[in-house]
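Moving on, here comes chain A:
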Amino acid sequence: MSDARAAILERIARALGDGRDTAAPAARTDNPPRHPRPELGDGTLLGVFVERLRASGASAVSTSESAAGAAVAAYLREAGVPLGDVPAASDPYLTRLQWPDELVLANRAPGPTEPAAVTGAYAAVAETGTLVLASGATHRTALNFLPDHHVVVLDCSRIVGHMEEVWELWRRERGPLPRALNFVTGPSRTADIEQTIQLGAHGPRRLHVVLVLAAEAPAHTA
Partner candidate 1 sequence: MRPTSRSFKANARGALLDPGLQKALARAKDGFIGRRRDAVAALPEFESLRATARDIKQHTLEHLDTYLLRFEAAVQAAGGQVHWARDAGEANRIVVDICRRAGAEHIIKGKSMVGEEIAVNPALEREGFDVVETDLGEYIIQLAKEPPSHIIAPAVHKSRSDVAALFSEHHGAGSESASSDEPEVLLNEARRVLRDRFMAGDAGITGANFLVAETGSIVLVTNEGNGDLSSTLPRTHIVLAGIEKVVPTLEDATTILRVLARSATGQTLTSYTTFVTGARRAADPDGPQAFHVVLVDGGRSDMLAGEFRDMLRCIRCGACLNHCPVYGAVGGHAYGWVYPGPMGSVLTPLMVGLGEAQALPNASSLCGRCESVCPMMIPLPRMLRALRERANREHHVSWIQRSALRAWGAIAHRPALYRVFASAGARAIAALGRRGGRLPGSGPWTDYRALPRPEGRTFMAEARTRLGNRLR
Partner candidate 2 sequence: MSESHPRPRAALFVTCLVDLFRPGIGFAALSLLERAGFETVVPRRQTCCGQPAYNSGDSETARRIARDVIVAFADADVVVAPSGSCTGMLRLHYPRLFAGDPEWEERAREFAGRCRELTEVLAEHAEAIDAPPCAADAAYHDSCSSLREVGVKAEPRRLLARVPGLRLHELDEPEACCGFGGAFCVKFPEISAHMADVKIGDARGTGASLLIGNDLGCLLHLEGRMRHRGLDIRARHIAEVLTRQPERRRDE
C-alpha cells in the first residue's frame, strides 16, 4: 500500500516541521557519537567473561584445544545424552578439533525433542557473559534453540569486552550481517508462573561452554 507509505511519511514530515537540521543524520553517520561503555573492572577479559557467564546460569569448563572434544563428550555423557548422533554446526574450527570416536557429530537439523547440539561461536562478550552465534552455511540457528542441552566450544581468543566490539569485528571480517546474530546469555528462562524463575522455557535448559584457552602456556608464568 504505497498510499499508506506516502501518507505516513507526509504526516511525519509535517509533524517535524521545517526547522530541523536535515544535514544532521548524515553528519551523525560520518561522525558517530561514542556512547559510554561500562568499565569491566580489574580482572582479565577471560576472568570477567567466565564470571558473568556462570552468573547467567550457564556452566563452563576450561580446557586446551587438544582436549576440547573430550570435554564435550564428557559433558554429554554426564548429561545422559546418547553420543552416537549429535547434531552440530560444521565450522572448520569445530571440525578441526579432535573428537573421541564414540561422539559422532552430525551435520543435520535438530529434531523437536533433540537432547543436545554442539556448536562453536563467532565471538563472546565479557561485559555480559554472552555468546555470539551467527547463522550461516555451517551453523543452523535451530541448533541454538531446539535441543535441551546446548554445548558451545568457544575459542577464548574471540572474547571481546563489549557488544560494540562484535560489530567492529564483524564489519571488518565479514561485512554484511547474517540472517541471525544470536547474543545468548545463559539458558532459556521464564518467570511467567508466579514470578518464579525457571530454566528451560522453550530454548535449551542447559547451556554449557567449553572454553578453549590459547596454546599451552609455558610452565613458568609471570
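These made the cut because all candidates are chains of the complex that A comes from, given by their letters.
Here is the rule we use: contacts are C-beta pairs under 8 Å (C-beta built on N, C-alpha and C of every residue); 3 or more make two chains touch, one makes a residue touch a chain; residues count from 1.
This is a predicted model, so every value here is computed, not measured.
When you check 1 or 2 against chain A in this complex, the one that touches it is 1.
Considering their complex, residues 1-2, 4-5, 7-9, 11-16, 20, 22, 24-25, 28-29, 32, 35-39, 52, 56, 109, 112-113, 127-130, 135-137, 140-142, 144-146, 162-164, 167, 176-196, 198, 200-204 of chain A touch candidate 1.
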